[in-house]
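Complex shown without one protein chain; remaining protein chains in place.
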Amino acid sequence: MKKLFCFALTVLLLGGCGKSTLDRGSASGPGAAGTGGKVITVALLPKSKGNAYFISCKAGAEKAAKALGVDLLFDGPTDTDPAKQNEIVENWITLGVDVIAAACDNKEGISTALRKAQGKGIKVITYDADAMPDARTFFVNQATPEGIGYGLADEAARLLNGQGEVAIILATLTAANQQEWRKHIETRVAEKYPGLKIVAVRPCDDLKDKAQAEATALLGAYPNLKMIMNICSPAVPGAAEAVKQAGKVGKVKVIGLGLPSENRRYVKEGVTDSVMLWKTEDLGYLTVEAAVALVKGTLKPGDKSFKGALGEFEIKGDNILLGKPFVFNKDNIDQFNF
Amino acid sequence: MSENSRSRWKSLLLRHETALLFVVVIEWLCFNAIGPRFGTLDNNFDILRHTVEIGLLALVMTPIILTGGIDLSVGSLLGLCAILFGKLWRDAGLSPFAAGLVTLGLGALAGGLNASLITLLRLPPLIVTLGTYSLFRGVAEAITRGADTFTNFPASFLFLGQERWLGLPTQMWLFCGVAVVVWLLVHRTTFGRSFRAIGFSPEGARYAGLPVRSRLALVYVLAGVVAALAAIIYTARLGQAKADAGTGYELFAITAVVLGGTSIFGGVGTVHGTLLGVAAIAVLNNGLVHARQPREAAGMLTGALLLLALSAGVAPKLWAAWRSRHHASPSPAPKST
Amino acid sequence: MTRHFRELSVAGALILVLAALAIFAPGFYQPQPLLSLATREAPTLVVACGMALVIICRQIDISVGSQFAVCSVSAGLLAAQNTPTALVGLAAIGIGALLGAINGTLIAGLRLPSIVVTLATMVTWREALRLQRQGAFVNLPDRLQWLGLSQSSGQWVLVAAAVALLAALGLAMRHVAAGRFVYAVGTDAEAARLAGMRPQLVTFLTFVFMGALTGLAAMMNVAQSPQVDPKSGTGLELKAIAAVVVGGVAISGGRGTLWGVFVGLLLLACVSPALTHLHVEAYWEKAIQGAIILLAVVADGVRTRKTDR
Partner (left out) sequence: MPAPLLELRQLAKSFGGARALRGVDFDLHAGEVHALLGENGAGKSTLIKIVTGAHQPDSGTITLEGKVVAGLSPAAAHRLGIACIYQQPALFPDLTVAENIGLRLEPGSALRRVGWRQRRDRAVRLLGQIGANIPPEVEVRALSMPEQQLVEIACALGAGARIVIMDEPTSSLTQKEQHLLFSVVRELRQNGVGVIYISHRLEEIFALADRVTVLRDGQSVGTSAVSEINEAALIRMMVGREMTQIYPPGESAPGNVVLKLRDVGCKASGVHAVSLEVRAGEVFGLAGLVGAGRTELARILFGLTPADAGEIELAGTRLAIRSPEEAMNRGIAYVPEDRRRHGVVLEMPVAENMTMAVHRRIFKGAWLRFGAERSLALDYIRDLAVKCSGPDAPAGSLSGGNQQKVSLARWLATKPQLLILDEPTQGVDVGAKSEIHRIVRRLARDGLAVLLISSDLPEILGMSDRIGVMRGGTMTAVLPGNADAHAVMSAALGQTR
């Protein structure tokens, strides 16, 4: 019987493997190092795979890869897990990719692996969330943490006229960028908006349903609550639904970071006031473009700007700036379809 | 002689572990054929390095499952120990070595909490460790308020997780050490014998004068200590300690143990089976990257492999039952196999 | 009294929490937030009912979270194709029952240990769904929301349906032969066989029922919002198991009531909002939940130890 078991497994594996060989198609082996005539392999690492935000980045990255004729690898942990990111980067090092573009879940943790990659002659850039500066050449900066934090705080102050209680819902208590954004929001509020009061910070585990439950509890617990600010994308529709169910539309405002597609309905209904985000597809596109330019040598440390298919982007230090985040609201949300 | 040795060979070949070894080898060869860099020494060292923590948890999960118990809290305990280690090193100013020793002690203490609830109050391990699963992670989050991370460890400490020593990744030496100790404990000492006796029949073991409670306590405390060790290695490998370390590792460990042929009901199982189970999962995870398959496929295949292994275990029995039922009346009792 | 000691003690703990809230955070008692809370927990209650049956039958199912997600997404995809709402609901229940039947076949048919089987199916379904959806939300047509009712009546319908289901199941487990079969099989499967029952069939059907309830719960969740998160249901199995165990169902099968499960779920469901209302920082939540589970079992352990002597 065990033989049957072995056999079945072999078939299973061979089936999977055979398919993969076809998938690779004309692209040459990933081991092909350097530039000269060989197809460049770009490895794109999201914080986690099953996340609409990164799927949108990937769509842009794929477009860029097609336009530039490079091979794109997209892989990441299925759930946010810092150790898994390191593992994947190390896998890519052995795989011999040409350039790694990483969105870092854990700054210090992943830098270890990225430095190792650099040591092996692999170019490294980061996007979305940065690593330690010495672990990468460039950071494709969609918006600085200050930019996001301050932007949200400003938007909140604008909507509330600088007065009122605010609650924050974030992904997890342990995610690094969430904590950073939160810090900047708090700094900005402390400095500029004494009338705003951050009364609670609750995690939603990156789940829409949990965000809805948390928001419901917040609405009950803080009767004077004026706004729920969500700094992870599933939380925005979750909080909006909670506000809608509680019948507090208009009384409690909802803002946050999120994708237009997930929030269109609530924004139109007036439950969600504004959603902030950059063009995620562009982020993916620019990241791949910059990565390829770095390998080809057309982008070098010290450059002041980077010109690509999407236009010219300013480089500030070693940050390639994508531009300011957009604020989506009732008036403009239909113009965006990601 | 030949008859005897042939039947011995046959029983060896039919062993679960042997089948699993074939699976691992086939996996390896298969991926080696597809991924040009898969077979390199570097990559194989990567596989080893990435597997050490889960491997350690699986190793100590084996005696626990042998006694018929389970420990869902090891992953959370890994997270708790990682930040306790960081705290001791950074805030209490201990050297990494001293901090490590104290962390091992704290791991033992946490394991002791499980152990005392299970042995003194005779509560089901599943429930107790379900509680401590939340508790340990919760305490870790509460201590760090989620955000606090510990980094900038000295290079001498990171050597443990990132460098090689005598040709092997440093942590492999520790892993091998633990593996040998657990193997000897389970297969060559009276402790392992009593674990199995308890797994088969806790009452029977008690009536035989075996110290059931202290043996049970031992396996859970051991799990605590080894989870702490895994936490230290994890910290050294990543160069940082955070409250979310080791999330979900308990399920990986349990999967590996069961895949390795250990019965979830207790009594039956081997440590080398567990090592093969860990290897099967680790090679699959790494190999699929080299085969450029989506990561989700690794999870799906692991689930399928687990079900297949379990079904293969009962298939002969079911086959025999089916055959005897369908060949019942015409011929006299069918020949035994 | 002693027979229902566990249910009563959990109820006592719940009253304590509620009393503390009444004193320190009376704002907890407002009709609309409470209704919202009840609506959020209604699907969990349905899953916990099924889990209670499974555990009374001396099995366990840790794949419900993944089943929940599969049913939710399938229901969402069907609804997006303009399938009538009633059909969507039936399909969700049917898909749940089918997934339950797969578990049941492996567990009752091949006699494999349920914890391992459902561990495998949990991982498999979850990853398959990830592979298929890549994390993208499913957008639903408007009419599916609140099952086409208005929002306020929709909420009441969901809560009432969950409670009615609990009451019906609670009575059935006591007063219908099939319910007693589940207890009988959970307490001793071989004795049940010798008494003329078919324990494997009972186990199989329990898993199918669990799956169907998961599908129903998924539908109740889908009806609450205009989008389906493919990650929904993550951790649902632990929540359900915790409610069942805190509610006094013995993990070794054969003992426990659905009333206890109801009280256990209420207690656990109140903890998180209670902490929010008491302005406790979120960092402590997991630790407190763990402590409640431990306290419940420790109290039970101490009590049974006393009566043992």
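Of note:
Per-chain residue numbering starts at 1, and chain names A, B and C are given in the order in which the chains are listed.
The rule we apply is simple: contacts are C-beta pairs under 8 Å (C-beta built on N, C-alpha and C of every residue); 3 or more make two chains touch, one makes a residue touch a chain.
Being a predicted model, the structure only gives us computed values, none of them experimental.
Across the entire complex, contacts from the unshown chain go to B, C. In the complete complex, the residue from B:196, B:237 or B:292 that touches the missing chain is B:196. In the complete complex, the hidden chain is touched by one of C:181, C:204, C:262 or C:283, namely C:181. Chain C residues in contact with the hidden partner, per the touch definition given at the top, are 174-181, 183-184, 186-188, 190-198, 250, 253-255, 308-309.
The omitted chain makes contact with chain B at the following residues, 188-194, 196-197, 200-201, 203-211, 267-268, 320, 324-325, 328-329, 331-334, 336-337.
Criterion: only the chains that are shown with their structure count from here on.
Using mean Cα coordinates as chain centres, the one most removed from chain C is A.
Chain centres here are Cα averages; for chain A and chain C they lie 33 Å apart.
One simple way to say how far apart two chains are is to compare their mean CA positions; for chain B and chain C this gives 29 Å.
Looking at chain B, one finds that residues 141, 145-146, 294, 296-297, 299, 304, 311 touch two or more other chains. Each of the following residues of chain C touches two or more other chains: 127, 130, 281, 283. Chain contact summary for the complex, chain B toward chain C: residues 70, 117, 121-124, 126-128, 130-139, 141-142, 145-146, 251, 254-255, 258, 263-265, 294, 296-300, 302-304, 306-307, 310-311, 314, 318. By the touch rule above, chain A contacts chain B in their complex via residues 1-6, 8-10, 12-14, 16-17, 20-21, 23-24, 29-31, 49, 73, 75-83, 86-88, 90-96, 106, 108-109, 111-112, 116, 172-174, 176, 179, 203. Contacts from chain B toward chain A in the complex involve residues 13-16, 18-19, 22-23, 26-27, 30-31, 33-38, 40, 42-43, 46, 49-50, 53, 141, 144-147, 149, 151-152, 158, 162, 234, 237-240, 242-245, 247-248, 286, 288-297, 299, 301, 304-305, 308-309, 311-312, 315-316, 319.
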